[in-house]
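Complex shown without one protein chain; remaining protein chains in place.
Note that the chains are named A and B in the order they appear, and that numbering of residues resets to 1 at the start of each chain.
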Amino acid sequence: MKRFLAAMVLLLGITGCTAQPEGYTADFFAMDTFMSVTAYGADEQASEEIAVQCERRVNELEPALSRTREDSDIYRLNHADGAVCTVSADTYAAIEAAVQYAELTGGAFDPSLAPLTDLWGINTDDAHVPRQAEIDQVLTRVGYQNIQLLGDNQVRLLGGAQLDLGGIGKGFATDAVAALLDGSAGVLARLGGNIGAYGENPGRESGGWVIGIADPDDNADFLATVEVRGLSVVTSGDYERYFEQDGRRYHHIFDPATGYPADSGLRSVTVIDQSSTRADALTTALFVMGLDEGMAFCEENAIAAVFITADKQVYTTPQVENVCSFAFLGEEKGYAYAQ
Amino acid sequence: MRSRIKWGDLVIIAAVLLLAAGVAAALALGQGGGQLYAEVWREDTLVERVQLTGETDRTIDLDGHNVIVLAGRTARMQSADCRDQVCVRTGTLTRAGQAAVCLPNRVVLKLVGDTGEIDAIVS
Partner (left out) sequence: MKAKKITLCGLLTALAIVLSLVERLFPLDAVVPVPGAKLGLANVVTLFALTRLTPRDAFVVVLCRVSISSLLMGSVTSFLFSLLGGLLALAVMCALLHVEGRFCSLLGVSVAGAAAHNIGQVIAAVVWMQTGAVVAYLPLLLALSVPLGLVTGLTCAIVLQHMKKIEFGA
């Protein structure tokens, strides 16, 4: 009977829940998306200070990365007709990173796609499939090789190229937030589709942050989780922005080679990486590459990535288990984990 | 025969069933006791904060621009007059950390509460 009682005590102990420490969450709109930074500092005041500091840093970066604001560096650069422009240090660093990742991915990620997305009218009321001649014409202006970094914060765009840092902007902002932190506080930054999880999570015994990878068919739910610390998790999916025409769906991730939305049989790609900027660029590039080429690329470059395909398979690269703990939970939704 | 029911048998059966109910209740409390709130933000101000219980049944109409339905421990953006409908497509929120965001109208519906299964969803 004693053993029986001991077992009972043990069982009841397991079901007990842990107390939740007070954090502070700053919610705000920036970079055309909703952002939310939660900080767990030494006390509530410290938490608030950290969260507000992060918000301020993101707001500060917005004009440095925006393409649409007329007072922004990028706007000036795009309208300089090939003349040399001096930009802010933040902008220069972001352009440098964008070019670096474009080179790394052989152009699968390209920060000069702006004329193409404009042509398709993505993000406007006038989204439509353009004529092939229009696409061909616009593609002649696309190519990261036309971005010239001249040092001393000087940049020049050649051949009618237009820069759009939307593909790495949120990643760049996430990294900027990470740079503010010294690791003493736990911070969960949700900047649009980019998540940065830094320091210790006081809500979990393990201290890690559990991030759900969205179900492409139901974004409020998830197919898998990764538990991370001090890393960023970024997803690109065809479900984020799209329009329909003649019964076909056209999403917002373009293949620079064809000028059409990438038709690679993927629904989403998630990258787990220390650099959110890198992860941001890589999710787009891997989505464009498709499963086979993307997996090979990841193995070559030790990238932790999770692929979700249109035929309901979930793939992880070998690096995933080295950087986080991955759990597949999509069985009930008809997904299979292809190991 | 040794199977003739004695009062002690009933006590044991009752104890086992009680234990089952007790564990079930403790589990329900462990989850249900985790409080869940739905927050509705417009621009950068909190419009509404509602605790979600099993009995919650409410509709919040933001001047016809966004209609939010709170039902039980769930919340969803039922309709929005924006063009992209991203918030409506987000579907039903059930866990702390989830959010449905209407960018054009700058409306956010989010669930907050104790740490659940996950801390955030990346999409």
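Assume a residue touches a chain if its C-beta (ideal position, glycine included) is under 8 Å from a C-beta of that chain, and two chains touch if they have at least 3 such contacts.
Not measured: the values here are computed from a predicted model.
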| item | value |
| --- | --- |
| Residues from chain B at the interface with the omitted partner, ascending | 1-13, 15-17, 19-21, 23-24, 27 |
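Rule of thumb we're sticking to: only the chains that are shown with their structure count from here on.
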| item | value |
| --- | --- |
| Complex contacts: residues of chain A adjacent to chain B | 8, 11-12, 15-17, 20, 25, 27-29, 32-34, 36, 125, 188, 190, 193-195, 197, 201, 203-204, 209-214, 218-222, 225, 233-235, 237, 239-241, 268, 270 |
| In the complex with chain A, residue positions of chain B that touch it | 19, 23, 26-27, 30, 33-34, 41, 44, 83-84, 86, 89-94, 98-101, 103, 106, 108, 110, 112, 114-115, 117-123 |
